[in-house]
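A protein chain is absent from this complex, but the other protein chains hold their places.
Per-chain residue numbering starts at 1, and chain names A, B and C are given in the order in which the chains are listed.
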């Protein structure tokens, strides 16, 4: 039997707004509802950002905590918090303002605990072809932040996703492994190939070569694929065909179904992804199976 | 609207036998029936080999003519004849015996006329992971044969497929274009990326890089993808996602459905391919639409 | 006759210090002397950073002006100013401090005028394997800065180098061309493939694929190659073999001769590069020939 596919739903993102009929969940209640719908459609992980009253991104631990609690009330889908939050702009100057490293490290104080973490593995000029963004914005992810996050996550026995937006970031992680920042054989770290955010271009060649590099350097790690806009389903499908373990869909990245129509709610993308995956004999993973993929037992939740 | 996808069914091959419950059509009547089933399932082209009484390959023009006539009786699916026929072995020595260039050029005498032609663009060690083959056999396709075929097909206003089993063959065709063997801007020649016959390995990287090379050298030509065995659907799907115009399915190459189960009849593969293609918004082309893809009008049939 | 090769000497960099016997020029007088030595050894362009009294980087227009004046006193080598200056660290917090966009745009006020400009085409985590750097530092190059620089340089009839540290930056420039920020057919912009600064890994495959992408998107632009540390000569040589127009050597990037020994002065690297290039039949370009490569006449200097 072919290996199961973990479908991860990134339901909102930090700054993405309703668009073309697609409804982006903003409040904890809306997020929990979207997570539950995705769960019923076959997702085993939900990836969440938090929003302030003004619908713009926030790193407020209380809001994240409420999101986790509300999702848990509805179902046992695994919960992954973002580390990036999203960018705001100074209301006067228009200059982008990103959260500080300290605000971002506060994600480890969310209570009840999330199951999974994520962090962008490097800095680049963030660009989103849809969702309400204009132009590119430098998105900085410092060495300090990365190393502190790795340490904190591994200490807790949770799992951490590295969002890889350029292949060179995998080589940097390779340097970290050589420096002893983490043990290369750990199964609590994984690589997420993120295509189309202004960095790695969403082409089949780029993805294929990137995955080869990652598998050579980190043969023990699981692999996730995601892409922005209309490239979400093509790139995810190539990932599925190349044997990736996890794919991400959801309004954070894209609102388009594989045939180009717009989805109205996140779960429609989950269903579409499940349909494609099943065609190739890969059933969506259950939550229990996903726990095994991420190497987390039930204890992670009990602390 | 996204462009339509021509689904081509290669229903028998030269030497492939029934296997694991899959029924390979052998006689003209069986081939016509299979072609008709594929047509109803969404194929707009059928690719045929002929067999002698002993079920082994033949280049007999009469058998090919009967095949064409019987298919035409049932439906107007486009008909493509092989040029390779398939290999026999000397009954005493076991040494492989391929048809001569002259036998192969006799395909231009089939009556009623076929619509489309094909030719392997070079020589290599043929290997088939399924179908009753054992080991590899050198498959020779001479410069003489290629050039004569190109001339004959273009003169008739028909279309010719180059079966590309190694990227270097595209570079050879590029030399031909520079020598004036054909006009690079013609729309009656196309490239078929054939993965897994012992030559180009059926990996996503290989296909992506090959298609880039082909599109750079022959930007006006259409693109087809095929692959052997379990790689048929993954490679075809990558082709669809990269915008190829034609994909080939059928028992000549493979008997496995995308999820790994065995098909019993060729049309099941056609249906499965149509399902995948539709997911991504690409409807199977009708026969009339396929004629336009291959740049052949109705006149080709009237001669 | 094979095309000439422009050898560009980046003699100091923003923060690189003397190391292993290699002498990094710091003062305008030292820089002019190094430029002159490189000129005599076959370089037709010198790339300069300025330093303050404390030997750390500065964007002071007066220092840059003095550098240009002193080099001009000695020879007519083309002069390219950096746009990046280099990073300082806050003396209390150790946090990296980069110059502002406005300080960086002041390079257009240098008098006497420099001949050539350069700008990093995007943001990434800067890393240098040698030269006195520790760890990685996010290096931000905003869209605003890029677009203003492009406009200013093209208005002056000078030429601008895009330092490409990731292939995705070429795709961003492609977007700019589509938006009308510049005319794709201009010959006053060129691509510099920069390998090993924590971004594109210095491997033959990476360089070969990057150059293919660049040539497809910007067929009219010239091509430069550079790399850090021991990769400088291997990558530059691959560039020469692939037909690049310009290579960069010098202590900003590397102090090692092709055979691994340490150079004491910048001109030794220029000589070594010329030796290799001549082996393959490519003579170093003169200043007049380099002017033609960059599409700048003598008038650029007269304003």
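Everything that follows uses one rule, which is that contacts are C-beta pairs under 8 Å (C-beta built on N, C-alpha and C of every residue); 3 or more make two chains touch, one makes a residue touch a chain.
This structure is a prediction, so every number in the text was calculated from the model and none was measured.
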Where the missing chain makes contact, among the chains that are shown: B, C
Touch with the omitted chain, as defined above, among B:111, B:143 or B:183: B:143
Hidden partner chain, touching residue among C:20, C:102, C:183 or C:275: C:275
Footprint left on chain B by the chain that the document does not show: 122-125, 127, 135-136, 138-143, 166-168, 171-172, 198-201, 209
On chain C, residues whose C-beta touches the chain left out of the figure: 2, 203-205, 207-209, 212, 233-234, 237-238, 241-242, 258-260, 272, 275-276, 278-281
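Everything below uses one rule, namely that only the chains that are shown with their structure count from here on.
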Farthest-lying chain, centroid of Cα atoms versus that of chain A: B
Rounded Å distance between chain A and chain C, as computed from the means of their C-alpha atoms: 37
Two or more partner chains touched - positions in chain C: none
